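Working notes, beginning with the structure itself.
Excluded from the complex is one protein chain; the other protein chains are retained at their positions.
== chain A ==
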Amino acid sequence: MNSNKDIEILIEKYFNGETSLEEEKQLQVFFQGEDIPAELKSYQDQFLMSETLKKVSSNNFSDDDLFAKLDAREEQSRVVVMEPKRSTVLTWTYRVAAAVALIMVGFWVGGRFSTNEEVKLMQQELATLKSQLQSSSASGRLQAVSNVSGVKKSNKEMILTLEAVMKNDPNMHVRTKAVEALVKTGSKQEVLELLSGALLEESEPAVQIAIIDALIGLDESSAIQSLEKLTEEEGVLKEVKDEAYLGIFKLKEM
């Protein structure tokens, strides 16, 4: 039979790894037929094996189990998407450039952020200060003023609040604390003006002394004027005047 010859050629090709998929299909179909010639019989099992082995299937693989597993995984970890590895010089250059850019952006954002952070902190502090100052007890107000931390950004409202406390609070300790808080909060020039003004209005010796000390601490020779004025005032305690003289002496020397 002619076709047997063809089949034999195909078989040889098959064993040499030279058959196409189509030719392999042909062989399989041929051996599924009946009346396989005796001399080709020994090949039959091999060509039918594929079909047989394809029938093996899984009984126990459960999609539900799989999805349960996948769900569990989904929850415990988010997907990490990895780039395929390409380590050319160009990609590395990009990577380095990207890293530098990122760091710069980081600094920029960080800078902005911390400024914002500071302003926010200040506003919060001011709000607490104001609410605590409503307190009728001196100790409450004292606490409020002492809590003012030295945020180095001058804030007009904060300074006005402290000035009001320094000039108007009925309790001398609160006023003294406000002097200290002002020094921490305001700019030198602002504080100098405010303290000089307050010095002449203040009548309580302890507070006067606190203001004098603060003025000396500012290290500004323009404070001498107000100190001299104070020494000329009548009704100012001798001790306070002494403190003022001492201040004048110190500031002049500098």
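Here is the rule we use: a contact is a pair of C-beta atoms (placed from the backbone, for glycine too) under 8 Å apart; a residue touches a chain by one contact, two chains touch by 3 or more; residues count from 1.
Everything below uses one rule, namely that contacts and distances are computed from a predicted model.
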**Complete:** Omitted chain per UniProt, picking from "Nopaline dehydrogenase", "RNA polymerase subunit sigma-24", "Alpha/beta hydrolase" or "Putative hemin transport system permease protein HrtB", is "RNA polymerase subunit sigma-24"
**Prompt:** Among the options A:K54, A:K156 or A:K238, which residue touches the chain absent from this view?
**Reply:** A:K54
**Message:** Looking at the full complex, which residue from A:Q46, A:T91, A:S187 or A:S203 touches the chain that isn't shown here?
**Reply:** A:Q46
**Asked** In the full complex, which residues of chain A touch the absent chain?
**Response** 14-18, 21, 24-25, 39, 41-43, 45-46, 48-50, 52-61, 63, 65-67, 69-70, 73, 79-82, 84
